[in-house]
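Note that this complex is displayed minus one protein chain, with the remaining chains in position.
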Amino acid sequence: MSKHSNWNVLTQGLFKENPVLILMIGLCPALATSSNANDAFGMGVATMAVLLASNILISVTRKFVPEEIRIPIFIIVISTFVTIVDYIIHAYAIELYASLGIFIPLIVVNCIILGRAEAFASKNALIPSILDALGMGTGFILAITILGAIRELLGNGSISFLGRELFNMQAAGFKPALLFIMPPGAFIVLGFMIAGVKRLTREKGCEDLEKKASCCVPPSV
Amino acid sequence: MIDNGMGWHMIFLSAFLINNIVLIRFLGLCSFFGVSNQFDTALGMSMAVTFVMTMASIVTWFAWHFILLPLHLEFLKIALFILVIAALVQLIELYLKKMIPTIYEAMGIFLPLITTNCAILGLALLNIDYSLSFFNTIVYSLGVAMGYSLAILIFSGIRERIDIAPIPHILQGSPIIFIMAGLMSMIFLGFSHLFGL
Partner (left out) sequence: MKDTLKMGVTLAIFCGVAAASLQVVYSLTQPIIDENVRISAIKKRQEVIPEAKSFDPIEIESTKLVKNVFAGKDEDGNTIGYVMEITPRGFGGEIKATISVLPDGNIMNLAINKLDQQETPGLGARIVNPSFRESFKGKSGDALKLKKDGGEIDAITSATISSRAVSSGMKGAWDWFMENRASFNK
């Protein structure tokens, strides 16, 4: 692992190992909370906050934690941070809280976080673990926000960000295709986004979806 | 979307078709895409999910109403639920391995996958959010689990066909699978006005 330069660690989550578009993990929140760019970005930031905090704590404590009980400890650490994020969003961003609903507590089972804890933070020093969380987190935010923006643009003719609507084409007579902000639109837009990424990277990489999705296999508790 | 006043058959239908957990509510997608490549594996997974989902809903319902609520420890909900589910999955796995090896063979390998299946934890949280009664919790969980099974079984059938279908190069692999899921989701969306809900 020490072969990774810090720069590589930071950038690989952005594109080469983008959690949503390449690794295909964390799909549930990515599809469910992306009916507009604003909620999608909020979900991304919440996930990254948990990822960063858990990576830091797990990396710092990696030498004291016995190998056999590391998974229960990861789960405790992650669920604690998720609960904290849940309460903070509820207290300070009530609208976001209402739109994200149960997907905030469900960050706990987001494979990205447990996956990075197990594969990276528990084996690496503090600084690379922070960079890893920042890279993966930004990759997740990017993917989910772009997905949200496309869906909102096609389905509602607008793009909203940080609680404000930046513009709305419905005023100019644009007839939105509601399908895109409804559940089917999420699958279809993500499908085309993955096809686009495949074209850009000219990789055949995504074929073994089964193997990649199986990152969800928790190492036995 | 669900409450105790709806009557059990409406709760069941809503969970089973109208608000299908996978295609409308977006829960359990990892396993939905991960193991739907063959009908047989999909069948094993849906059996395992149905079993664990119902058990987990019952156990978390008791944990919430008899431990967390009386002791005012609501903030331990997420941590306790995920640990309870993880422990439950382990127990079920051990029990089946020892006592009923035939069932273990059919769905055993899927059990470890289930701890991080967000449909299980999601359902446990939804039961609490809707403050469902004990009976309705069981009805709702069964409905959700059967909805999951229905979606994944149909989907695995389609995917077996897709493997031999001519598909534009750019969409081969996962893109076409997502688009198929979108089309299925559209079909399930059609159920929403079926029962005048």
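As written, the chain order gives the labels A and B, with residue 1 at the start of each chain.
We adopt the following convention: contacts are C-beta pairs under 8 Å (C-beta built on N, C-alpha and C of every residue); 3 or more make two chains touch, one makes a residue touch a chain.
A quick note: this is a predicted structure, and the numbers were derived from the prediction, not measured.
Engineer: Give the residue, chosen from A:Leu100, A:Ile113, A:Leu147 or A:Ile181, that touches the chain omitted from the document.
Structural biologist: A:Ile181
Engineer: Residue-wise, where is chain B in contact with the chain that is not depicted?
Structural biologist: Where chain B meets the chain not shown: residues 1-3, 5, 74-76, 79, 192-193, 197.
Engineer: Counting contacts across the full complex, list the positions on chain A that touch the omitted chain.
Structural biologist: Its contact residues with the unshown chain are 35-36, 64-66, 68-69, 72-73, 76-77, 79-80, 83-84, 87-88, 90-92, 94-95, 98, 155-156, 176, 178, 181-182.
In this text, only the chains that are shown with their structure count from here on.
Engineer: Counting only Cα atoms for the centres, state how far chain A is from chain B in Å.
Structural biologist: Centres of chain A and chain B (C-alpha means) sit 21 Å apart.
Engineer: For the complex, give me every residue of chain B touching chain A.
Structural biologist: 23-31, 33-35, 37, 75-79, 82-83, 86-87, 89-90, 112-113, 115-118, 121-122, 125-126, 129, 170-179, 181-183, 185-186, 189
Engineer: Show me the residue ranges of chain A that touch chain B in the complex, using the header's touch definition.
Structural biologist: Listed in rising order, the residues are 24-25, 27-28, 31-32, 72, 75-76, 79-80, 82-83, 86-87, 102, 105-106, 108-111, 114, 179, 182-188, 190-192, 194-195, 198-199, 204, 206-207, 209-210, 213-214, 216-218, 220-221.
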